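Only a single protein chain was left out; the remaining protein chains are all shown in position.
Note that the chains take the letters A, B and C in the order they are written out, and that residue 1 is the start of every chain.
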Amino acid sequence: MPCAALVRLPKAINLEEEGSFYLGNLDQVAKKAAQFIKSNKIANKMITWGYSYSLWPAYLVTACCGTELAAASGPRFDLERLGFLSYGNPRQSNLVVIDGTLSIKMAKVVRTVWEQMPEPKWVIAMGACVLDGGIFWNSYSTMLARDVIPVDVYVPGCPPRPEALARSVMMLKEKIKKQQAKYLQKGLSGEAKEEASVEQRAIRRPR
Amino acid sequence: MTQEIKTVPFTYEALSQLEMKEGILELQIGPAHAGSGHMRILAWVEGDTVVKVDPDVGFVHRGVEKLSEDRLYIKAIPMVERPSLVDTVNANLGYVIALERLLGLEPPPRAQYIRVITAEISRIMSHLYGIAIYGIFMGSSTVFMWAVADREPFIDLLQELTGARITYSHIIPGGVRWDLPKGFADKVEVALRYLENRMKDYEKVWINNPVVVARSAGVGKLGAEDAIRLGVVGPNLRASGVKYDVRKNDPYAAYADFDFEVPTFKEGDSYSRLLIRVEEIKQSMSIIRQALKRLPEGKVIYEDYYKRMSPLMKEIYDKTGRVKFTLMLTSLSPPKGEAISRVEGGRGEMFYYLVSDGGKNPYRFRLVTPSFRNLPYFTHVMPGHKLADIPVIYGSIDYFPPEADR
Amino acid sequence: MMSFLYFIPNSWLPLLESAFYALIFPGFIAILLLAFFIIWFERKAAARVQMRYGPLWVSKRTGGIIQLLADMIRFSFQEFIVPQGADFIPFVFLPGLLLAFSVLPTVFIPIGPDYSRIFPSNYTLLLAVAFTLVIPVYLVVLGWAADNKFSFIGALREAYLLISYEVPFILAITSAFLLYGTLDLVKIVGIQESTLPGIMLNPIAAIVYVIAVIRATGRVPYDIVEADSELVFGPYTEYSSLMFGFVMGVPYIELYSYSLLFSVLFLSGWAPATGIGFLGGLILPGIVTFVKSVIVMCFLVFLRAVYPRYKLDKAVKAGWSWVFYLALIALFLSAVVSRILW
Partner (left out) sequence: MLSNEQLEGLGKLLADKAKVAYNARSNLIRIDVQPEALKEVALRLRDYGFDHCSSVTAVDYPKENRMEIVWHLSSYSKPELSRYTAGLVASVSRDKPEVASLVSVWEGVIFLERETHEMFGVNFVGHPDQRPLLLPEELMGIWPLRKDYQLKKRREDLFKKGGAAS
């Protein structure tokens, strides 16, 4: 049903009945333009540069590694050089830094924050506790990061040094470049975007 | 210019009978929020004034007490440090003192002095981190960056001594693992002198800043008898006028040998809680200087353990001053009994209760951290203030959620 | 004069000239470039005070000046989320409207002695101030449109502060009007050139004006509306991609129009560079006023590194007490000074 909606308008304002101006089928136009931009070489390079140099983490301090994240954004290992500005609100950020142990209570919050964030989003899991348990491996109230949200970069260490965190941000930049380059080979197919950036994982109980 | 805020701390009954009028808005200042650490503050707000606060903690609970029953005595040291990661030496010191009271041994004086020096450096780092969080909660990122930067020289000092950035596990039953390297004393002096100059900048930009005084003076008032009734700890207690410091009242390690005075203020509001942390940094500096001047010679490990070391371990110790983990430490099994120990951490009194049944694992290990004892600030002191005062009070009591949830 | 434009029929020239001012120089392009520079300058100056580099690796040689370009690209290629409960039409269209209205005052503010040829009216001060008052109203509606508790509280705070700081702001403007006796900004700058610049004539009015500007654009001691440690981001909590870019840019564009008005009203606008014609009459003096307003903006933006955040009830009380009295004194002072001068 080629609807001439300007944008996905709610049912209250349906342009079709009142004989609205007909701008052609905007859904297709928008989709074609988006795919053209994604598959054009220069535009893709520009988008990748934009994504990788403006990684704003959501203000989500999950556990004691938060002190190392604070030290990393401090003057000595300043991460703002890499465009890593910690801006409180999940709506405006495109990165989640899980620093430290994920308890069951915190896992629900991390999942909601992750779902609140707009689409191109990445996750850095920091600390041994979220990799494979760390020193609280057999605790009754902790979970691993991969059970909650799809993780892009793991940073080992308990707590990892701020240099390791800076290196993980650089590795994330390479991953974004590879991810965006995948659109080029895959051409215009939309599923590539889906499979590349987000694997939907439900929360699993601790094993 | 301290305004009078009607914040007579509510008793718990008055709080629980509070009926919800229709104009009250329930705010979830949750874990993913710039104004609350790893916890959720449920605040019932009427207009701009806070009517009731219920802290929802436990987001960083990992069950250190249950896990320690599944591990050797010596393996609980790294686990005790993780909750209070900003003040690891004091956390480690408290557990080891409790273990030594079970074992019935006393470390040599040089080890006691090294423990005092590292504990005081850790206290300075903890206070600086507290000032940093206080700054970012009040909206000034400059103080956050300065305080985090001024922690780095002290992190370098202990990194040179132990090799780790903040998790040292430096203190073991019977003494310490590393002797002080050569030239450590004047490196400490350089760091202390650096911090003294930086404190002048803090005075100008932060402590005498009119907006800071306007926002924190008279906010979060807690009188002396209410502080005792609620059982709060540490600098917050001394800021309310109660002269209590575990290092003075129940001296452990080598604190009896040093003369330092315990600063107290009377108002008990957020501004005096900031001032007292600055005073305590000055006191810690004088303790470190006294300890370094009167550092005794001798072994760094308990005499009996040194004798039972293998010849190779002895040679390593004599050459490099480093105590390698011997088999004897891992097969530690103290006699049946119980012991408690109290240590004045950066944020307040850390309480340890160890029960042993003669086996290799502790039978029951109870750890009460200062932030957990400061929880009554949320339920009793915050109601009656404005919404903008919640981060100010939260920052001023230096509450570190991983330490509170253990 | 302007022989190189021979191929354009003469009837189009005035239209082209005013289009140039509106779009190129003091208008849209200049504002966008200035917004890039100011946000970069704010992060860099605050970083320098905090002993660290600011944004650097984006373009190492130029010290990371195009950091905002990277942010804008990310914003524009991000998913735009409209929450279910939000009221759709105001939620989506208000940021664009805010952006448009925040640029509007710069049209009335003259940048050269010949500006009366472009916009011949002797009420430019009144019009410029009138259009600056429209933005807070949209902000309150924007706060109510998003279905979020923190946005409600943010919008409420904006309403409180708006009322308590607009009265001193208007008083400061009237004291300037009383001082110069005319509402036409071009004549005002003429008076300032002959006598002293406005800031020397009536310094108190300048102080009150600056305080009101700090409140209106939400600079640090007064960023109570989008206080991130109490309300997550005030009225803008629910915005995500390009709409957030607009909403984040609006305070800076407002700051530009206020500081342009400040440099014309108190720093005697294009004082040294007076002349006639297109080049001497408008471009050169325009550059002088532009530079003066950029300096004022840099000062206002630098406050982020100095102060923590002020509290709402204290700010409102201050607005009605000492800022209001200061404005009254300014009014009295300008009456006395204008009596002495002429």
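A few remarks follow.
We adopt the following convention: a contact is a pair of C-beta atoms (placed from the backbone, for glycine too) under 8 Å apart; a residue touches a chain by one contact, two chains touch by 3 or more.
Note that the structure is a prediction, hence the values are computed from the model and not measured.
Of the chains displayed, those contacted by the omitted chain across the entire assembly are A, B. One of B:Glu46, B:Asp70 or B:Glu315 touches the chain omitted from the figure, and that residue is B:Asp70.
For the chain left out of this panel, the touching residue among B:Ala32, B:Ile77, B:Ala98 or B:Ile287 is B:Ala98. Within the set A:Arg81, A:Lys105 or A:Lys121, the residue that contacts the chain not displayed is A:Lys105.
The omitted chain makes contact with chain A at the following residues, 103-105, 132-133, 137-141, 206-207. Think of the hidden chain as still there; on chain B it touches residues 11-13, 16, 57-58, 61, 63, 65-67, 70, 98, 101, 104, 228-232, 237, 242-244, 249-250, 337-342, 349, 351, 353, 355, 363-364, 366, 368, 372-373, 375-376, 379, 405-406.
Throughout what follows, only the chains that are shown with their structure count from here on.
Judged by the touch criterion defined above, the protein chains are all mutually in contact, each touching every other.
Compared with chain B, the chain whose C-alpha mean position is the greatest distance off is C.
We define each chain's centre as the mean of its Cα atoms; on that basis chain A and chain C are separated by 34 Å. Residues of chain B found to touch two or more other chains are 33-34, 145-146, 149. Under the contact definition stated at the top, the residues of chain C that touch 2 or more other chains are 50-52, 228, 232. Against chain A, in their complex, chain B makes its touches with residues 30-34, 37-38, 58-64, 66-67, 70, 78-79, 82-83, 85-86, 129, 132, 144-146, 148-149, 151-152, 155, 165-167, 402, 405.
Considering their complex, residues 46, 49-52, 149-150, 152-153, 220-221, 223-224, 227-230, 232, 304-314 of chain C touch chain B. The residues of chain C lying in touch with chain A in their complex are 43, 47, 50-58, 64, 67, 69-74, 77-81, 88-89, 92, 228, 232-233, 237-241, 244.
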